[in-house]
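Missing here: one protein chain of the complex. Every other protein chain is in place.
All chains are identified by letter, namely A and B, in their written order; residue positions are counted from 1 within each chain.
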Amino acid sequence: MASERTIPTLQREKIIEYLAEGKRFDGRAPEQYRDLKVEMGVSKNAESSVKVSLGKTEVLVGVKLGLAVPYPDSPDEGTFMVSAEMHPMASNHFEMGRPGINAIELSRVTDRGIRESGLIDVKKLCIEEGEKVWQVFVDIVALNDDGNMFDAASLGAIIALGNAKMPIYNKKEDKIDFELTKDSLPLNKEVLSFSMTFHKVGDKIVADVSDEEEVISDFRLTVAMGDNKGEPRITAMQKGKEGVITDEDMETILNLATETWKEMFPKVREHVFGK
Amino acid sequence: MNKDERQIVVPGETIVSGNEFLPGEGVYRDGNEVVSERLGISNVSDKHVRVIPISGAYYPRRGNTIIGTIVDITFNGWLIDFGGAQNAFLPVAEVPRYINRNELREYLDFGESVVVKVWDVKSRGVDASMKMRGFGKIEGGMIMNVSPNKVPRIIGKEGSMVKMIKGATGCNITVGQNGKVWISGDSIDKEIATRQIVEFIVENSTIHGLTEKVETYIKGLGLKMGSVEIVEEDTDVESAPEGVPSEEGKDKNEGDKK
Partner (left out) sequence: MAGKGVYTKRNDGRKFDEVREMSAKVGIVDSADGSASFNTGHTKAIAVVRGPRTLHPQHMQNPRKGILRVNYGMMPFSVTDRIRPGPNRRSEEISKVTEWALNSVVDLSEFPNTVVDVFIQIPQADAGTRVAGINAAAIALAHAGIPMKEMVSAIGVGKIDKTLVVDLDKYEDSDFHDAEGSTDIPVAITSRTKNISLLQLDGKISVSEFKDCVKNAKVACEEILKVQMEALKNVNGESN
């Protein structure tokens, strides 16, 4: 597996040379995503679980519900938390120990994308104001990293949320009966947004990077977009890595994001909410 | 045991019984039985028993040709990452011309790639040499990573498979025993085609009649076969003879071209 120190110079030069001709090693165009595969129900103890693959990049995401005391400043709102494990089983890049900055950044960016868009109707997660609320956990586990974990993880998170079913709050015994109802999580469907991550590799803006492209890129920009009456609307952004974004880069990325959104959003929405 | 049978054996599995058998690579003797120590294909010939691995990481052997990248420079040589557990060390004495201690970086810089021969394997790592003909710095092109166990199929018997690919695509190809394949051609499309052919071989490495299937695949890509002699393929998977770089080793750039 590639790592910062050991991408050979000739490889870096070749990737950039190819991109200048609009080509990539795996035959894709620079703006092209790999095949998206979604497998539901991979973990039956979860309120929902999904395996998402983008090419060879694979993640598992599970949603679990718990009970909590609400925060004092929002006594009638449920809570939710996204956590990601970039486990070293998925790549030679990842290390054991506390979550590294990659896992933390990924969980926080995915979390904000969901939180700020208001996808989860947290007021409907209130059981008893000031006393008891539902807690939604979204746990992302990396299985195989072949680039662009960000997008695989965020897709997994929203698909898992969209397919989750509520368990029952057993008021008498003050616990959860994990027999699932047919009720979905309270979600505001119309605010659904999903992330697309673009990297600057050489002179080109590239979508859905492979492992090697990801290592040599100058910067990455994750753009989350939702639906505003048929037109895409930006709901979150995150820039990573050291390179700088020129105006031209930004223009290219926004155009690319818009086009990609138009093509992918209907399919993504179908995975999240069904037909 | 029928030599044509491809028997996959697992660790702990008995391959043959009898004291007349001699345990070789990947097997051990347990009383009367010769037992596999690895997942692989068992091979019994002339009472010699061995197991040829079909998966797993690359273990350097003396005489192997490997492709790697310079990751560090010391006062007397270069450290090469070739995908093994340890880096290989290329001493300044083992390159074709005399290099002054101040010139090391100029000769081979961080990130540059080389084809070297494994000279010695020690517990602390591998010693490499670049002195012989056919070894040296490689420039341009790209490096593909394949499972090291597929390398014999990519090279083919007496280099016939790699010759066939070169004949059809016109690309230079060097295959390292460590599973790194260097491809360099005069057009992007030819290089991509070469990659696809190598990938095809890797995915179909265990089937019989691979050579014909590869020929069909090459033609399917719209390429013409070059004038190359195809050596009849043995169904018994053998490792490439030790220490023989690919046929194409002679064609690529040599050490001190800059």
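The definition used in the following text is that a residue touches a chain if its C-beta (ideal position, glycine included) is under 8 Å from a C-beta of that chain, and two chains touch if they have at least 3 such contacts.
Not measured: the values here are computed from a predicted model.
S.K.: Taking the full complex into account, find the residue in B:Leu39, B:Ile73 or B:Leu221 that is in contact with the omitted chain.
M.R.: In the full complex, the listed residue that touches the missing chain is B:Leu39.
S.K.: Please pick, from A:Ile15, A:Val52 or A:Ala90, the residue that touches the omitted chain in the full complex.
M.R.: Looking across A:Ile15, A:Val52 or A:Ala90, the contact with the absent chain belongs to A:Ala90.
S.K.: Across the whole complex, list the residues on chain B that are touched by the chain not included here.
M.R.: Interface with the chain not displayed, on the chain B side: 8, 10-13, 26, 28, 30, 35, 37-40, 53-57, 59, 85-86, 123-124, 147, 149, 206.
S.K.: Where does chain A touch the missing chain, residue by residue?
M.R.: 1, 42-47, 49, 56, 58, 60, 62-64, 66, 83, 85, 87-92, 96, 98-99, 137, 139, 141, 143-146, 178, 211
The rule is simple: only the chains that are shown with their structure count from here on.
S.K.: What part of chain B is in contact with chain A in the complex they form?
M.R.: 69, 71, 81, 109, 111-113, 138-143, 188, 192, 195-196
S.K.: Per the contact definition, I'd like the list of chain A residues that touch chain B in the complex.
M.R.: Contacts found on chain A: 5-15, 17-18, 21, 23, 25, 27.
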